[in-house]
Structure formats: structure tokens, C-alpha cells
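Apart from one protein chain that is not included, each protein chain of the complex appears where it belongs.
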Amino acid sequence: MRKFIHDFHVVENRDLNPGHFVLTLKPDVELTPIFPGQFTEVRVDGSANTFLRRPLSIHDVDYKANTVTLLVQKKGDGTNRLASMKYGETVNLVYPLGNCFHIGSSGERALLVGGGCGVAPLLYLGKVLAKSGIHVTTLMGARTEEYIMEAELYKRYGELLITTEDGKAGTKGYVIHHEIWRERNFSFDRVYTCGPDPMMKAVARLAARHHVPCEVSLEQTMACGVGACLCCVVETNEGNKCTCTDGPVFDPNNLINWL
Amino acid sequence: MRKFIHDFHVVENRDLNPGHFVLTLKPDVELTPIFPGQFTEVRVDGSANTFLRRPLSIHDVDYKANTVTLLVQKKGDGTNRLASMKYGETVNLVYPLGNCFHIGSSGERALLVGGGCGVAPLLYLGKVLAKSGIHVTTLMGARTEEYIMEAELYKRYGELLITTEDGKAGTKGYVIHHEIWRERNFSFDRVYTCGPDPMMKAVARLAARHHVPCEVSLEQTMACGVGACLCCVVETNEGNKCTCTDGPVFDPNNLINWL
Amino acid sequence: MKPSLEVKIHNLVLKNPVMTASGTFGYGPEFEDFFDPSTLGGIFVKGTTGKLRQGNPYPRMAETPMGMLNAVGLQNKGVDGFINDIYPRIKHYHTNLIVNVSGSTIEEYIEVAEKINSLDHVPAIELNISCPNVKEGGMAFGTSCPSAAAVTRAVREVYQKTLIVKLSPNVTSIAEIAQAVEGEGADAVSVINTLLGMAINAETRRPVLSTVTGGLSGPAIKPVALRMVWQTANAIKIPVIGLGGIMTASDAIEFILAGATAVQVGTANFIDPAVCPKIIEGIEDYLIRHGIDNIKSLISGLNIN
Partner (left out) sequence: MKPSLEVKIHNLVLKNPVMTASGTFGYGPEFEDFFDPSTLGGIFVKGTTGKLRQGNPYPRMAETPMGMLNAVGLQNKGVDGFINDIYPRIKHYHTNLIVNVSGSTIEEYIEVAEKINSLDHVPAIELNISCPNVKEGGMAFGTSCPSAAAVTRAVREVYQKTLIVKLSPNVTSIAEIAQAVEGEGADAVSVINTLLGMAINAETRRPVLSTVTGGLSGPAIKPVALRMVWQTANAIKIPVIGLGGIMTASDAIEFILAGATAVQVGTANFIDPAVCPKIIEGIEDYLIRHGIDNIKSLISGLNIN
């Protein structure tokens, strides 16, 4: 897949809750095809403490509107600067980067499990899966009700299940505590997950117990995003692999100490 | 004079021409008294290449509106970032810094000579001089007609004379070529000047030839602005002096190699 | 309960570990409008030499990416000027006044140290054997073990109070230099002085500084400073005072975790003249947030496993 460096304009910057926002970005040229699970390296101008680009998953793509959407958690200076971006401002993106989730065959049933801002790549994944005739169930883990993000959008592509830590919405607990994982309920052909490593490990183990393939999306710290610096490695059965080019999507069976 | 560190809000950002703009800034607290010739050290947030504060002269003060005004030339990243500031944005100022122009007695005649963005401190100086009953004549040197800045404002406090390099407006040439300097026209008790060093040197020599006191306002590069780093020195008859505390206003008689 | 911020450097008791670095805070009065210098753990005053010095010609400063170069070159009124004109105006500060002693010859260091020894309100000196900005001496003393040892030994003989030696980062092994001065009776070391750097104006094809090269300071050098503090603290038993690019409380904590007993804040004073009280407060907040009641337990507290 050919990579590009383009200036994008902010079309919308929408707050989801105090910690997260969604940026909709539009380039002057036509978007190149992007696959679910891919990410972009965003240059953050106007933040003195943000020297490197910031890797962010593609949250959604709208080819008709010629926009990409990012769902971002305010973490440090870089993401807070992005949070302050206004309509019309310019951001420079290197994209699309990385490999992508495997899209199964029509009629399959897929479970998409996201925790925190790890839900980001799952919206576009759900969209593409649904278009491919796959039955989508999204399981979203949020700290509290306030942190359930864009529920209506996820519901467009299939069923949405929710867990919150206090149980005020959905099932109480973490994603792995949801009843969907019980033997009698589990009816999926494939599991996709993105979120904190411990969550993904637990999900990967559950998927293994159910004997279905699983894909995890990693977030190793990156410098280049294009396979040049070798900073973003993860240990696999075949030695160190780059998360930015060999990933971010991996089969947990290939990752050391994951299952 | 007590110095303060305050956050100011941008009340207005007005372009004068492609190279210059005027920022009007308002603090949440009451402005402290500021004297003509003093400057402020401005922290430029959101510019990765601007580590140090930027020294800028106080262009005007409006105690009623509780605002200070800066007239700024777009030079590098720092001033260009300031040029992009929008209504409501915050800038942090350390002020008021430095000494100030000497204000003579009522009835005196003062000639204020500014070149380029060196006119900045002369507006507030003219205002205070006029208020003190001194007859103000401002001689403004601009590259072209387009670069004559805020003529109407300067005219409020006295006569405004102009030179441009192509002669399309005012007298053709530099400020020192204006006929005001001819023996039979020269009727001033004191000369003040701010602008490029070569211009100020020429003006100081003319003032000396007319046997009137002259004050020049220097722009040595600064790190601290408060007399701590000793970076902004100028050679004087009494050894190195700090432009930020002993100046920026100096008597050229005390400066080495000036007259 | 409020956590204790008190640390000790040899005989000096610091009410908190935050001090100001030589050459970046004047003598204190320059900052009185912004905060009370007595709230500091200590003040390292501008480098002081035997005789009055005019320093280097202008320009003396170049801004660099997240840092600055200076080539001030020890402009100061000389030790007698300090004692007569400056000391009387600052000796009432309720903090540790430390004189940064500079020179071109061992004799000059001795002369200054002896004179400062007699000042009641100056409990320590910092030997500047690392100034990159004067041709004769300065940094040269700090870049070899024998010369660093020689100047420390000579000053130790005439100076009875707390003797701190400020080390140069422009060396292959700062730990070895630290060991050399520890061996001669230094009571503490300051790590680091500025890195030797250079700036060029491509348009005029000239150096920006009158001296061509100058000393690099600010956040740009923090990773190097942190590494050197860590290496030095692991090599010697006397306390290390860490500095180089500290802008925030978090930066200060990092130096302390790496092995510094106290820190100095330099260039940051130019960006925010009221930064020091903020750093002190931030350290206190950190201790409270982490449930630590005494800052001393953070010193060398880096967990490398």
C-alpha cells in the first residue's frame, strides 16, 4: 500500500467526554484506500514538547466526504494540542501505515473488543466487516457510563455490548467479565481486540479457550512509523518485529508471553 | 518599578501591512504604571522554535481600557506565532522592564525619530510628552508608503513627518535626509530615536551636531530581560552595561563607538 | 502531614532541594519582585574572579532548539567588588548563599576562596572548573583528572567550609573526574556545567557568538545531564547536586531519582522568573501524591529492575 504525506484540514473537532475527542480531517487531494486497523503518524505543530509525530489509529473513513476520523484520548501535550484544534486548521499526516485486520468471509460472526480509546480502530473495522456480510458484535469496556463513546455509531454495524467498572451501564466489571464469554453464549468465529495490553492478553486467552482466531492491535512507542528506526519492536516467535510495519495487528499466538 | 508576570488576553490583532501587526492585550488584573521606552518579555507558546521570551517595546498603554499595545514586525517563528494569535488567546508577559526615556519640561520641543518597527516605542512616548506639555514632532522613516504605520495615531500628539526610500510619500531617502535637520529648520530641544543601529548612530551624530541631548533605544539580544544573564551588554564609558536594566534607553555619549 | 523537603549537602542544611544555578539568577535581588529568594534551598551566585572582568564582547547569546548558548565569559565585579558592593545587599537572605569561584590560575582560585572564607553568611563555595567561555583556564581544569585534583587540593587547603566542585560535561568520563576531586576533599559536586556548542548564522556566514563557541544550557541538555548525574552518583560517596535543563518539578524529581541530593535551576529562570517556587511546590505535591513523607527517600531511588 502506498504511503502518503498530506496536509489535512480540521472539518470537525468534537468532544466525547472530558478525556476524549474525535477529529474529522479532510485532505485537499483524494484519500487513498485505507484498511481497518491501519494508523497514521500525525505531526503536531504548535506544541513545544511534541517533537515526534503521534501514531493514531484510523477511527473511521468516509470516502464520499473524503474524510478520515481519529478518536483520541487526551494524554500529554501532543494529544492536548490536537484537542485544541479548530475548524480549518491544518494537520500533516503520514498514512496509511501498518498492516490491517483480517477480514473473514461473508456470514461469519465477529466479536470486536475494545477498552478505553482502544475502541478507536474498531468502528471502521465494524463498518468494513458489516459491508462484507459479517455479523458484528462490539463489546466496549468503559470506566464509567460517561466514557462509553459513540454508542450510536457502533450500533449501526451490529450489536453493541457494554461493560462499565461500576456497572451503572451494561455489565459491571471489565470486558472479560461479560456473559458473552460464557460457553453457552459464545458463538463467534473470530475475535478482534484493541486496548490496554493486560486487557488484550486476557481477551486473547479467552479467544484461545474458545478455539477461535484472535487479532490484537498493539501500541508500542514509535519514532518513525515506517519501519526505519526499529524502536517499536515486539518479541515474536520469529524474533523482534516492528509494530509499525509488521503490525500493529498481530496474532497473539506469535507473540512471546502473550498466551 | 516593580515587575510583574501576568497573563494577558488578546483583545485585538490588527495587521498594518504584510510585515507588521499590532497586538492589543489586556490582563485580568489592573495594569501597573508603565513608562515610555520600557519593554516587556513575551512568552510565545505554541512555537516549537521559540524557547526564550521575546523582548518587545510597549507601543501604547491605555489605562482606561486597561490594555497595552505592541507593534511587532514578523521576523522569525516567534513573531509569526504572535501574528497568528486570535481574540481571547492568552500571552504571558513579564513587564514593565528596563529604564525609560527622559521626559523634559513643559514647553520644550522634542523630535522623535523612528525607523521600521523602531517607531514602536515612540507612540507612547509621544502621548506622554504631549500630555506633559511638550511639542512633539515625529519623524518616521519607512521603506515604502505601505510601511508607514499608524500615521493617524502619531498625528494625535503632534506633527508627523515622513521619509520613504522611493519618495512616493514624504521626503525621499532615509530619516537623516529630511530637511528638518537643516540648520534653519532645526528647532528642537531633545531628540529620541529608535530603529536600526546605523540609523540611530546617524541620528545621534546629527543631534550632537545640533548640540541637543539625544536618547537612543537599543535592541541587543536578550535571554532574561531582568539583569541576571548578562547577555545583552553594550560597551559604555563605564564598562559593559545591560540593555535590559541599564537600558534600553541610553545617552549615545556614553556608548563606545557611537558618536 | 506535610512531607519534609529538607536535605543536607555536607554541612549545609537546605530547607528544600531547589537552588538557583550560577549565572542565571544574578545575585537574588533581580528576582525579588517575583518571589522571596529566602524560600530557596540555596543561591549560587554569579562566577566570581580575583579581579573585575568585563567578560566577552557582544553577542554573547544564541538561542538553540530547546536551549541557548552563552558566552558571557565571567563578567563580574571581582571578589572585592562582591564583598563590598553585593554581599551586604544579600547576606540577610535566609538561605544558603554559595559563591561560584572562578579563575584562570590556581592562585586566582585560592585568592577568591580565601577571601570568601571570611564571609559569615556564605557557608559554601562552588569551584567552577568547567566554564567553557574563558580562554585561559576554566574548563581546562575540569577536563583532566590531574588538573581537577590539583585545583581542588589547593583550594581545600585554604577553604574550611563546604567545598563543592562543579564538573564539566565535556569529558569522556565524568565519573573519573568526580572521583579525582572527591579524593582531594571536595564535599560535593555539581553536575553539570554547560556543554560546549556553537551556532552559525547561515545567511551572514558568521558565528553567532563573538567567541565562536559557547556553553549550551536548557532542556536540550537534560538527557545528558541526567545520565551524568547517574554515572557520578554511582561512582562517589559525596553528594551530587544535579542540574541541566530542569524546568519542572518532574525534571527535579528525575535528577533526584538518578542520584542527586539537591538540584539547581538555571536557564528556566529566564523563561519563567517565578519558576523556582513552582518547582518547590510541585515537589511537595509529588511527595504527597506518592505518599512519601521525606524527600530523602527519593534520592537514588531509581528502580532499574
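Every chain is named by a letter (A, B and C) in the order it is written, and numbering of its residues begins at 1.
The criterion applied here is as follows: contacts are C-beta pairs under 8 Å (C-beta built on N, C-alpha and C of every residue); 3 or more make two chains touch, one makes a residue touch a chain.
All values reported here derive from a predicted model rather than from experimental measurement.
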Neighbouring displayed chains - absent chain, whole complex: A, C
Residue of C:17, C:47, C:67 or C:103 touching the missing chain in the full complex: C:67
Options C:17, C:73 or C:219, residue touching the unrepresented chain: C:219
Residue, one of A:18, A:88 or A:239, that touches the chain absent here: A:239
Contact with the hidden chain (one of A:17, A:132, A:171 or A:220): A:220
Residue, one of A:25, A:70 or A:94, that touches the chain absent here: A:94
Chain not shown, touching residues in chain C: 62, 64-67, 69, 143-144, 170-172, 195-200, 202, 204-207, 212-213, 216, 218-224, 226-227, 230, 245, 250, 253-254, 257-258, 286, 298, 301-304
Chain A, residues in touch with the chain not shown (by the definition above): 2-5, 43, 49, 51-53, 94, 220-235, 239-240, 245
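Heads up, the rule we're going with is that only the chains that are shown with their structure count from here on.
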Starting at chain B, fewest touch steps before arriving at chain C: 1
Cα-centroid distance, chain B relative to chain C, in whole angstrom: 36
Cα-centroid distance, chain A relative to chain C, in whole angstrom: 47
Residue list for chain A, restricted to those that touch at least two other chains: 48
Contacts with two or more other chains, residues of chain C listed in rising order: 66
